[in-house]
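Supplied in structure tokens, the structure appears directly below.
One chain of protein is taken out of this complex; the other chains stay put.
Here the chain labels run A and B in written order, and each chain numbers its own residues starting at 1.
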Amino acid sequence: MTERTMTGTLLSVRGLRKRFGGLIATDGVDLDVLDGEIHALIGPNGAGKTTLITQLFGELTHDEGAISLEGEEIGGLTTVQRVRRGLGRTFQINQLLPDFTMLDNVALAVQAHEGHSFRFFANARRDEGLRARARQHLATAGLSHRAEVKVADLSHGEQKQLEFAIALASEPRLLLLDEPMAGLGHAESEQMVAMLLALKGRVTMLLVEHDMDAVFALADRISVLVYGRVIATGTAAEIRDNPEVRTAYLGEGDA
Amino acid sequence: MTLVLEQLLNGLQFGVMLFLLAAGLTLIFGIMGVINLAHGSLYMVGAYASAFVAAQTGSVWLALLGGLAAAAIIGMVMELVVLRRLYARDHLDQVLATFALILIFNQSVTLLFGRQPLFVSVPPALNGSVQLLPGLTYPVYRLAIIAVGLLVALGLYLLINRTRIGMLVRAGATHREMVRALGVDIRLLYTAVFGLGALLAGLAGLMAGPILAVQVGMGEQILIMTFVVVVIGGVGSIRGAFFGALIVGLVDTSLRAFMPGLLRQVMAGPEADALGAGLASMGIYLLMAIVLLVRPKGLFPAHV
Partner (left out) sequence: MSDNAIPRTRAATPALGRAIGLLLLAAALIALPFIVKAIGQPALVPLATRVLIYAIAAASLNLALGFGGMVSFGHAAFFGIGGYAVGILYRTFADDALFLGFIPGTDQLLITLPAAILVAGLFACIIGALSLRTSGVQFIMITLAFAQMLFFFFVSLKAYGGDDGMTIRRRNALFDLNTRDDVTFYFICLALTALVFLVLWRIVGSRFGMVLAGIRQNERRMAAIGIAPYRYKLAAFVISGMGAGLAGALMANYLRFVSPDMLHWTKSGELMIMVILGGVGTLLGPLLGAGALVILETVLTGWTEHWQIVLGPILLLVVLFTQGGLSGLLARLGLGGRSAP
């Protein structure tokens, strides 16, 4: 893996707990994401990966524990406030604006990031500032040629890429990626990996993914989540050789 | 003191009527996700059918049966013909389609029975009053309504919590696919639930007959109050419907009874009466606003 200077911890999670009735979904998770890294979060189905992401993003409130971004506690903030502090996410199940074109979707995210939405008169679709930056993000996600296509008419793979372009438009410092390869074909997956690699170092990412090839190709470090608990964190090699991980996870059937 | 007690009983009686409507409305919404404005029309159907049968046959039992059957059957036909097409639609379509049903029901009833209100007499067996406490006599008929309402509440509680049908109803609200996988015909279940809701609305309507005038528009008046009940109690929750109905019934009745009197202490009689009546009509909506401020999901939100 690439050697880089780790400038510090961007996201720090301590003792995070969440229960749903009798079910403990998150059981004292400790996790550090370092500035600039791609940190993969893997684990068997039902380990609580998406639940964890959802709590980090503030869509679900945790019961106990602390979440801090650059040393600042964000655990009590709403999703919108966390987004303003530099958190972004993509969704495993696409959350897009189906009546809008791709360009509209991204331009709206640019506009939201800019923070001037109480403007009632000028035509937003003719705002070249917004449109140009939105086109840039679409280009980064490899979608330029489809900018004017309505979301409802896109393929699943294109929608996944669009999720990514929208997340980029918020210019997050930490991007939470929830299974960006889910449901993609082989070629599409490779394209997505190349895209993420190109951004590596510029955006810090916490990547939840089942596709192990992608994880090993991308991640600086990997954390393994089993039954709501992080049982190991380390480089790809360390994780591969970790006996606990082998029994608890890799042994059970690699995705 | 006896006046207060009497008004409390009146409030209870009104609350129980509201519960019969609210239970069906909230059940139908909780399970099928449909907002049915025409629920009030089923109340009207129950009242008219029962009044009609009573006038034709003179039999209380046949009137009861006729009102219940008419409401339930028309309710199920309504589900089969119209509501079923709306489950997958958004609320706007549901509101407008059931609003159209109200127009159709109201005009049909006007054509059949005219605009003059019908008056229904209290069944002879329930005529008269009993002395509850020294100085407090109360109409038997109203006591009977309270008893019927409480029995229905108990019955619904048992049905939902203790029976297989109740289990399916609860599961159907959250796990549609699972219920279907169990081999249950969910469409039949929906029709049955709708029929039950209609039956309860019809029951409320036919019981209201002797107390209120049976007339076109009676359904909408009570429907809007039922909405207040459902919002206060928590949408989708039978328990919420029950307590919400009692609260609204008591508050509305007491305000109507005592507000003008209180105002008369500070202003002239006729003006106090007018203002008092106005404030009393607004009371439950203010109550709803307060509940919304404190608990946006209502007092007893459904767990699902």
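Keep this in mind: a residue touches a chain if its C-beta (ideal position, glycine included) is under 8 Å from a C-beta of that chain, and two chains touch if they have at least 3 such contacts.
As the structure is a computational prediction, the values presented were derived from the model and not from experiment.
**Q** Pick out which of B:3, B:55, B:100 or B:125 touches the chain that's been left out of the picture.
**A** B:100
**Q** Of the residues A:30, A:70, A:127 or A:213, I need the one that contacts the missing chain.
**A** Final answer for the missing-chain contact: A:127.
**Q** Which listed residue (B:120, B:235 or B:251) would be found touching the missing chain in the intact complex?
**A** For the chain that is not drawn, the touching residue is B:235.
**Q** Of A:169, A:196, A:222 or A:236, which residue touches the hidden chain?
**A** A:169
**Q** Which parts of subunit B face the unshown chain closely enough to count as touching?
**A** The missing chain touches subunit B at positions 29, 35, 82, 85-86, 88-93, 95-97, 99-104, 106-108, 110-111, 220, 224, 227-228, 230-231, 235, 271, 274-275, 277-279, 281-282, 285-286, 288-289, 292-293, 296-298.
**Q** Please identify, in ascending order, the residues of subunit A that touch the omitted chain?
**A** 57, 59, 78-80, 83-84, 88-89, 91, 95-100, 104, 107-109, 111-113, 116-125, 127, 148, 150, 166-167, 169-170
Please note the rule applied: only the chains that are shown with their structure count from here on.
**Q** Hey, how far is the Cα centre of subunit A from the one of subunit B, in Å?
**A** Result: the chain centres lie 49 Å from each other.
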